[in-house]
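Right, one structure below, let's go through it.
Only a single protein chain was left out; the remaining protein chains are all shown in position.
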Amino acid sequence: MVTAIELRSVGKSFESGKETIEVISDITLSVDEGKFVCVVGPSGCGKTTLLRMMCGLLQPTSGKVLVKGNPPDPKKNRFGVIFQEDSLLPWKTVLDNVKFGLEVTRNKGNTDSIAREFITMVGLRGFEDYYPHQISGGMKKRVAIARAMAVDPEIILMDEPFADLDAQTRQILQKELLGVWSRFNKTVIFITHNVDEAVFLGQDIVVLTKRPASVKATVNVELEYPRARLSPPFISYRERILKYLQEEITAL
Amino acid sequence: MVTAIELRSVGKSFESGKETIEVISDITLSVDEGKFVCVVGPSGCGKTTLLRMMCGLLQPTSGKVLVKGNPPDPKKNRFGVIFQEDSLLPWKTVLDNVKFGLEVTRNKGNTDSIAREFITMVGLRGFEDYYPHQISGGMKKRVAIARAMAVDPEIILMDEPFADLDAQTRQILQKELLGVWSRFNKTVIFITHNVDEAVFLGQDIVVLTKRPASVKATVNVELEYPRARLSPPFISYRERILKYLQEEITAL
Amino acid sequence: GVIFPREAETVRIGHLTGDLHHLALFVAMNQGYFEQYGLKIQLKEYVNGPTLMQAFLSGELDFAYVGAPPAISARAKALTDAKSHLPVVIASVNLEGSAIVTREGIDTPEELSGKNIGTPGTGTIQDIMLSIFLRERNITVTKSPMSIATLPLEFSKGTIDGFIGWEPAPSIATVQSGAHVLLTSHDLFPNHQCCVLVVSNKYLEAHQDVVQKFAQVHKMANQYIANNPESAKQIAMNVTGHSSEIITLALSHIVYTSTPDPESMKTFLHSMIDLGVVTTVSHDQVDAFINAFIDTRFI
Amino acid sequence: MERIDQVKGILLGVLSLTVFFFIWQLIAWSLNSPFLPGPYEVLQAFGRISTTGDIDGYTLPSHSLTSIYRVALGFGFAGLTAIPLGVFMGLKSSVRSLSTPIIEPIRFIPPIAWIPLSIILLSGLWRYIFLIWIGAFFPILLNTIAGVKRTSPVLVDMAKTFGADSSTITSRIVFPSALPEIMSGLRVGLGVGWMCIVAAEMIGGDPEGLGRLIIKYANLLQIDVVIVGMIAIGIIGLVLNYGILTVEKRLFKWRVEVKA
Partner (left out) sequence: MERIDQVKGILLGVLSLTVFFFIWQLIAWSLNSPFLPGPYEVLQAFGRISTTGDIDGYTLPSHSLTSIYRVALGFGFAGLTAIPLGVFMGLKSSVRSLSTPIIEPIRFIPPIAWIPLSIILLSGLWRYIFLIWIGAFFPILLNTIAGVKRTSPVLVDMAKTFGADSSTITSRIVFPSALPEIMSGLRVGLGVGWMCIVAAEMIGGDPEGLGRLIIKYANLLQIDVVIVGMIAIGIIGLVLNYGILTVEKRLFKWRVEVKA
């Protein structure tokens, strides 16, 4: 299998004034192409920092981040990043938001029809001309997913994308995400707080320690999709990961 | 027993532009002194409007509202009103907020020591010099209660006071409220959305119809305080009131 | 003092920015004539005659050195208003003393036609004289009103083709920017009354003695200029900060005299009525108006 | 319903203006000063200046158009300089800290205080442009900086992950996101620039312009025309302001705040 993302003893610290905060101490990790990997870890441990290094928004202080063998560069690699925060352009309609990624990546094809196709895929047909403030939080996330998918990304990076949503919307979107992933077979890095979500979605689950983050454990979830949340193996995976996390949180 | 509040076929409508909205159609009701009465009703049925008429903030369009035999007048009657919204003065500390009611009602006594006493009563000793933005939502409600109680009100009117709070804080405050009420034996009108809360607190529960509101039923809860939420009679009262409400909501 | 408390004996005198016509005032101060007569003075400076007269009417000044036309039009306007402080002429300050200067290529009055000519403000004596002159010759120009200090500057930049102004502005342009005098005010209107010394009618009623003293000071100062041209010139140079060359040229255009000339004021008033500058006096009232305007008792 | 409120508003407005003019007329009558004309005289002066023109023959519309033209140029320059500079300063905090010590004292120098320098260094139309520019520049600059600084970093990161270069980010993220603030800066700047017209025109030079009209007739002590000029300036300023407000409302439908 080809390695999509590789982290070689990556460390990251921030300077803020005189202080230096070490956020990531030493992470080595490799993600094969087409995998769905979830990353869980205590709050503030450095998950977002990790994701930002993977797509080239941040540079590691030590070690190396490689995407297909080279340092990540959004101008060459095609990333589909879904941020935890609302990242829609409020002055653009749903359609124009989805077209934004296509236009920036200089996709010469018919951006309009591609955008409409992905809007339909996330179930927002009919909402093309709505502005972000006119649609709900769950619908906004779908638009962000459509925008990221529309550019045909090599790697999809998602940072707690469903954290703000109510339980029901969350579960619907999780199922839809799995559908999209199995259809297009992309590499997905999915960051979450929520263990249930991680076990429901991930082939591999990377558990991080508290800050400065390193890899506490990597759990391979050997369950068929779609997974039943109340099945005993599901619950036992959950318990196992929860235990790892608990150790980290009490250690705080 | 002396009647504290009496409503005689009270009706209320609002003019808004050319339209007239009838909010309360015909309510007749009488509350004895020292009673704890809960009012429940579908959202938007007119509960707040009712409460505002009881303390003289609004005048009824038809019928009469009487407090101790006369129309309510905050300059003569002493009301302790707790609004659903945050009603603390943001530029005053907790202590000065509690003193505010005392000063306005021209209480000549030592307002400072009275205020401190009530702050202690609601468990906020040590927070006297905090500003509202420095304390949590539940603490703010306690301050509002202390402010209302400090003026030694004849009647306490509470409008969904605990609606914004999380379940735990809510239950703590409910218990504290019952404690305060049983100690001072005031007349309390308590408006709520929450049937569980109503059955836990009220001696009488007035169920309103949908807008325009009239009295659908008055339920006398014959349970000793403190009430056990999981006891069968509690649950049967709850079911009964929920049924009344369900009828109103499906009738919408 | 920050608010200028007004002491009883202090007289408030208005004058114009950098106006050599008012040399008598500077001489009187320089020679200590005011102190000699026990007068304490406070000077107030204004950009042009009309602005000075507006402040005068509202009672901000007791005396003023100002062009006759602005004083006339202010008096005409305010005549019916009991609250206004009306100007009364107690002496002449000077005759003539203005000039039209132009750039090369404008050598005859006819060549002014269509040119851009600066004035020190609408309603000033220079503006009025220019208007009268142009009307008589049936010439039209674009008038550019601006402050007196700006005129030579704008001329040097070429924004205007020439200007009419009080001395030393024309002489500055002549010496510094190669302007030449097209017409002096003597050519426009020989021996015309220019600036006058006015007193507020209310002040005159209350303080005849002070007015008497002031007129005396003024007469002495004008005599001094006549008798000591060299030291008067030095005083003028000190006050304006200009070179001897400019001041000599400027002074040669000004006639200092204390005796007012009613006839030229009447002519001005007739013309101002024709120009629409004065609207409250008719031609047959002109004589009476000017006679009441001038009070020669003190000269 | 809304209709009724509008009609009511207009009626109330007319009523209060009537009362205002009536009181003004009463004061004018009772003072009977030649320097305080009543509204009737002002109306007459308005008619006269609008049709036959002023003492130099220029009519009120031509004075107004001249002033509007000058303000439009000065304001245009202010926009063209302040917006790019504001975007630049908003993006680079180092540029901001370098320029603040220079800009801050300058922005408290009133436009009229620049008149002497402008007389010496500039002439003709450029002087008007400069004086209006200096009035309009700072509100636009400060609002643009504020707007740019308020750009959500997530939106910028989002664009970066699509491989956008910095000019794309500036033009497609930063600028549109700052646009509401820029527009309100433009509105304030236009108001200030318009108010500088009297200062700009008082230097003189040209016989035309509303500011000049005021000064000309102030010198002639004909206050009725002075008031005509003041009212014209006030009303044109008001109309310009509401004009931009309307554009803002149209343009920023996507902003919930503007709708409310």
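Which chain is which? They are A, B, C and D, in the order written, and residues in each are numbered from 1.
Following the convention adopted for this analysis, contacts are C-beta pairs under 8 Å (C-beta built on N, C-alpha and C of every residue); 3 or more make two chains touch, one makes a residue touch a chain.
Predicted model, so just to flag it, every value in this text is computed and none were measured.
> One chain is left out of this view; which of D:51, D:100 or D:171 touches it in the full complex?
Residue touching the chain left out of view: D:100.
> With the full complex in mind, choose from B:41, B:60, B:101 or B:212 the residue touching the hidden chain.
Result: among the candidates, B:101 touches the missing chain.
> For chain D, which residues lie in contact with the unshown chain of the complex?
9, 12-17, 20, 35-36, 94, 97-102, 104-110, 112-117, 119-121, 191, 194-199, 202, 211, 214-215, 217-218, 221, 223, 226-227, 229-231, 233-238, 241
> Over the whole complex, note the residues of chain B touching the chain we left out.
These residues touch the chain not displayed: 52, 55-57, 73-76, 78-81, 83, 85-87, 89-92, 100-101, 104-105, 131-133, 151, 157.
> To test your reading of the contact rule: which positions on chain C touch the chain that is missing from view?
Given the touch definition above, chain C has residues 2-4, 17-18, 43-47, 51-52, 54-55, 57-60, 147-149, 153, 241 touching the missing chain.
The rule is simple: only the chains that are shown with their structure count from here on.
> Report the inter-centroid distance (CA atoms only) between chain B and chain D in whole Å.
Averaging C-alpha atoms per chain gives centres 53 Å apart.
> How big is the gap, in whole Å, between where the Cα atoms of chain A centre and where those of chain B centre?
47
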